[in-house]
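A protein chain is absent from this complex, but the other protein chains hold their places.
By written order: A and B. Residues from 1 in each chain.
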Amino acid sequence: MSRRLALTLAVLAVSLVSSRAPAAPPAEVVIGAVYPLSGNLAKVGNDIKDAIELAAELVNDDVDIPVPLGKGRGLPNLGGARVRVVFADHQSSPEKGLSEAERLISQEKVVAVMGSYNSNVTATASQAAERLKTPFLNADSTSPLLTSRGFRWFFRTTPTDDEFSENFFKFLGEMKKRGKTIKSVALFYENTLFGTDVSKFEKKYAQQYGYPIVADVAYDAKSTNLNAEIQRLKAASPDVLLQASYTNDAILSTKTMKELDFRPQAILAMDAGHVSSEYVPSLGKDAESVLSREVWALGLGAKKPIVRQVNELFRKKTQAARGQPIDMDGTSARAFVGMLVLADAINRAGSTDAEKIRAALESTDLPGDSLIMPWRGVKFDPKTHQNTLGSGILVQIQDGKYVVVYPFDLAAAEVRWPLATWGK
Amino acid sequence: MIAQALVSGLLIGFVFALIAAGLTLIFGVMEIVNFAHGEFLMLSMYLSYFLHAGLGWDPIAALPVNAIALFALGVIVYYALIRRVLRAPMLAQVFATFGLGVFLQNAAQFLWRPDFRTLGNTWVTGRIALAGVYVSGPQLAAAGGAVVTTAGLWWLLSRTEIGRALLATAEDRQAASLMGINPDRMFALAWGLGAACVGVAGALLSTFYYVFPQVGGVFALIAFVAVALGGFGSVVGAFAGGVLIGVVESLAGVFIAPAVKNVFVFAIYLVVVLLRPRGLFGKL
Partner (left out) sequence: MKIGIAAAVVVAVLLYPLVLRGPYPQHLMILVLLNALLGTAWNILGGFAGQISLGQATFFGAGAYTSTLLFQHAGVSPWVGLVAGAALAAALALAIGYPCFRLSGHYFAIATIAIGEIAGIAVTNWEFAGGAVGLFLPVEGEGMGAFKFGDKLGYYYVVAAFLALSVALAAWLRRGRAGYYWRAIREDQAAARSVGVPALRYKQLAIAISAALTAMAGTFYAQYLLFIDPPSVLPLSLSIQICLVAVLGGAGTLVGPLLGAAVLVPLSAATSVALGGSGRSLDLVVYGALIMVIAVFEPSGLVGIARRVRRRISAQR
């Protein structure tokens, strides 16, 4: 009986997703997207979903914005075929990431897959794509390991933690030139994949750039309190704190720093929690002057008008979908760009053939001014398939807003340094 | 530094103790472990949040509301779910409450979204500095509230008529009913009181901790360990267990390594039960 039940359910699962016979030229091109749509990361996943859908709309409709494929309807080289995105939820589980990618490729007949935010899920989902010979585009996982696996079908547009970490130390060098005394740094990071990965590169570059590390504090992100951790940092009294935290621990640690009166000259955070939409509202004044690396900021619009234009469309879309307008952030902006890079490659391939799309991705060469990113463009390394033209920025919380302060040529305001004493 | 570590550990330990006290009371009276205890805490924190965001009630002022609401929830859960599995095997009871926990946690996410929420501008804020030791106002208030509530629970159990009836039911259901005590009522009361304890704990926590659907899990695991450490069913034991865990966690974090501080919490449990198989204050 169990047998029959399982069979019925499997058949049910199959029939839920009717497969579409490919016609020539196809009326639509289907792309899969595997993201965390439920669980702890549901909010991030849903932001990504809206951004990808927005990008698909820009491709499908005739829009007068200078992004790739903005003008004209659909993919011109495929007879104006429309792009359709099928989403799947991986619930932050590497096993689900693998199976959902397989399901999209084999049953939804998607021509390429995007995903998957969590680096460990991207690892397994991209492996499914590698086995099934389907292009996989990653726009938002920063673990450097992912592009060192020698995969043929894996492409990554976002810069990695390696580049972001080095950026911190370049910035500190610039601040020294401006007369700040920075003698020591301390590392403070959550001890899962994200934090430990980041800390490795920070250690490497701290040594290379000659900053002694006076405290190296890893903590459990599930901690109910961080008193002990902050006490250790305070005892070491570093000039600069390099922090990598998720949302809840970022908020908790800042509160605890205030309670225990720990105040270095500057806090350099590795985005994530410190740029989440809850961070500033939860802390108010106590969040002031924290610096974070970012991949993107709304402030870029001062130098790049398309940032504002796309953000307006995103606000309209989220207003319609969720009842309140939401601004883009680093994650949704990268997802948006990732989708356009993929659509551009499929269009240049002029076909839904996997090998042709792969070849087109390899020859991708998009200029920086067609992107809403601070990057110089998108061009993949022929071996690793890592985007070689990406770069990061630093933002600072100034009067409750994230303001671009570095690199100086994109900056909208001066860096505030050092941090004010608590409550001032 | 050792003074600071001790104080920080004690403050959070008192809150662990209160959460554990509610759990152990339910167990003591009817030998059921409530695996949805963390979710009760989560619901109480959301209640504080919504009362604060919607009506502007401070969590401390609204404390009785949380206690009463969670008391009612506990009683409802008892009559709707627990009463039906009273005679079922232990594992079925575990999964009834576990299923309730999964249900409540995800229903919260469905209704209120997975976002983190914090209460701004509560009554108690700021910090006190005393001889180089910093104490945060909200944490001090929470610890104080937790001690008072746990003491109140202990007093209720050991010094009042109702408490004696509860303990008599725990001791021997049949004998208690012969004495004119309705065991069904006592069980419902135990669930109500146990849930009211986390109700208070949730309100106190919400002044300095953020609210999100999975928040209960973190505290519930510690509460289980605290209860077992102190001995299932013993309120004094749960109190001692909670405080001990808070202090061990803090000291290990400061003097050994923060990333592995919880190893010491679990290790101390193992050491204690291996020496005293029924916990510090358990009935042997």
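Just so we're on the same page, contacts are C-beta pairs under 8 Å (C-beta built on N, C-alpha and C of every residue); 3 or more make two chains touch, one makes a residue touch a chain.
The structure displayed is predicted, hence computed values, not measured ones.
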Original post:
Any idea which of A:R103, A:R156, A:K234 or A:R293 touches the chain not displayed?
Top reply: A:R103
Original post:
Any idea which of B:Q4, B:S44, B:N66 or B:Q93 touches the chain not displayed?
Top reply: B:Q93
Original post:
From the list B:L10, B:L81, B:V147 or B:A168, which touches the chain that is not on show?
Top reply: B:L81
Original post:
In the full complex, which of A:N60, A:S116, A:S143 or A:S370 touches the chain missing from this view?
Top reply: A:S143
Subject >> Contact with the hidden chain (one of A:E53, A:E130, A:D162 or A:E202) >> reply: A:E130
Subject >> Footprint left on subunit A by the chain that the document does not show >> reply: 1-3, 5-7, 9-10, 12-14, 16-17, 37-39, 42, 45-46, 49, 87-89, 91, 93-96, 98-99, 102-103, 105-107, 120, 123-124, 127, 130-132, 143, 145, 149, 191-193, 195-197, 218, 220
**OP:** Considering the whole complex rather than only what is displayed, give the residues of subunit B touching the chain that is not shown.
**Re:** 27, 33, 81, 84-85, 88-96, 98-107, 109-110, 114, 221, 224-225, 228, 232, 257, 259-260, 262-263, 266-267, 269-270, 273-274, 277-279
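Operating definition for what follows: only the chains that are shown with their structure count from here on.
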Original post:
subunit A to subunit B: how many Å between their CA centres?
Top reply: 38
Original post:
Can you list the subunit B residues touching subunit A in their complex?
Top reply: 1, 4-5, 8-9, 12, 109, 113-118, 120, 127, 129, 134-136, 139, 208-210, 212, 214, 218-219, 222, 249-254, 257-259, 261-262
Subject >> Contact set on subunit A toward subunit B in their complex >> reply: 38-43, 191, 217-220, 222-229, 231-232, 235, 247-248, 251-252, 255, 258-261, 276, 278, 281-282, 284
